[in-house]
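Only one protein chain is missing from this complex, and each of the others stays in its spot.
Take a look at chain A:
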């Protein structure tokens, strides 16, 4: 029986080739998107699933409460570790990892800053199981020992046999000389534990100077490079241990400390982006949710096409159903048969969608983790997902048409009383309206996101960002000054300035200050920028009142921005001049008020800000060139000067323009995603419309013939068919306008500075959709209207 159904299904697909193509294309887009999402989800879920007893393993994390600012971090005080081992009986094992990124040198060969290095103890290896090729965890009991993975060993000692690597010396930061005493294999499988090099913790612990300098003995060191792991004894509740940890830290934290310590299950590490996972890429849940919603929409569009076309051709299938019923087919069997057709069709679409996956992976590589590749199809979880998807989507698409078709009464069919299903025309209209609503919402959203992004890029930031770059100096103040002296001599250089960061930068320095009256009078968090006297003129920041700071290497005078002056209760900027601002327990005079400028992207409101001179400013040198300078040649000269001062460090100029980019990455991605989805949605909807138009003209061939015999022009017939689709798209435009307005208005609230939704977006999108819809339908109507009426009337 099933073979029989499949055979009929295939023959029907072949008979209605065009409709099959429409359906398969429409469904395959959604299916391929679903496949990719599943691959990402599966990839992310597969992280660190192989650790023994992982259900009992946790990472201790802190929630630090700095009055109005909460920071979650994996950093916990290192002295907690011995306490956990000695005084918490529920803890079976405890170990920590401290990430370390030193400059690495081997003999005279410099490897530069290396990542994926960590301080570790032997206990770490009893929690996370590594395969040891040489040595054993015990080697890390002693100071000045290091363990490499095979890959790291090959990187540091190329061409050397692994056993010969043992005993070789590696120098960190020019001062710590360690011996390689073990080689391990990297963990197999997807994992965030990708450390390549383990330095014995005793290296620091046994050296009182190092220990103190690195804060390893401090109860207030919450360095996010620290990750402390515990393995609980079987049956021990994590809440009990958390309470014990709170008890231990109470003795050492400040009295009014509101800091909290909790246990983060191992499986959550990959998913909690607030805390991070050893600086590795984590699962991006918001993006996954967004993509998931998109997949549902795309699948819905494809299914709507299927429902529309199946019910539209119901009249043609009715005869078969009537005969089958008179031969003894039950309703259930008819349903099964039509479901079979939708499954076969969906299976074709699924096959096609697999072919589309590589294209999607490369087009969206900014969303998709590198580990997600076509190779994943070899895994059964991915492979088996395809038939499950076919079953689900086939059911979703097929269930309604199957029930409608199965409801036909055989006698009505055999008496030729069925001419399509009249009542179902309304349903098709509703579905077409929904389809176009989705497409229209997407068009509108794309335009509005584009407009807002354009606005964000073009808005006056309050400072001049054009043709300015900065160099982050790695050395001491003296070397930075040496670099400045060299650049000062170049005629092409217009101006130079020291500044800890550009006016707009991702990082923020904040500190508590008090000034004026109101909420700012008490200690409040204020953003601080460390600059020199050139900074304000360099970036053409406007001075509203008072004067610029005088050259100095320490904080002697303060500039504040307008927002700070207002928040501190000064009605006019002038009123703030001469007031004392207390900061680091010292009082400094405010000498000037500058106009507000953006220190972050448009998402963030301009907050109170203070600028002051400080030696910290000398970590970056900001450079602007004369307009007529030959940029290429000048950059080469500057690079040469850099290499003289910093022979060991790579030259890197960061343009202030580019800093803006970082703030709008997610908007740009959203825009890319939306544009793609819009294109696909319009494509699927128009395909469906084309299918419906073909059926409509086929059904009304006779009517067209009669009208033409009666003297109708081709134009009037095309009009006749276009009227319906115009009505549908107009209704869709109204619905979409409402939805898009609401959705985009709430999206724009993410921005402290945003556009008003431009009204023209809505009629423009509607007009575009209408044009596409009309072209689709009118082309079919035109074809039908051009046929000689004698032929169309004969065909009856």
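Keep in mind that, in the parts below, a residue touches a chain if its C-beta (ideal position, glycine included) is under 8 Å from a C-beta of that chain, and two chains touch if they have at least 3 such contacts; residues count from 1.
Going forward, contacts and distances are computed from a predicted model.
This figure omits one chain of the complex; the name its UniProt record holds, of "ABC transporter ATP-binding protein", "NADH-quinone oxidoreductase subunit H", "Sarcosine oxidase subunit alpha" or "Probable glycine dehydrogenase (decarboxylating) subunit 1", is "ABC transporter ATP-binding protein". Screening A:211, A:319, A:540 or A:669 against the full complex identifies A:319 as the residue touching the chain left out.
When you scan A:79, A:369, A:410 or A:450 for touch with the missing chain, the hit is A:410.
Take chain A: the residues that touch the chain left off the picture are 1, 4, 7-8, 11-12, 15, 319-320, 322-331, 333, 409-411, 414-415.
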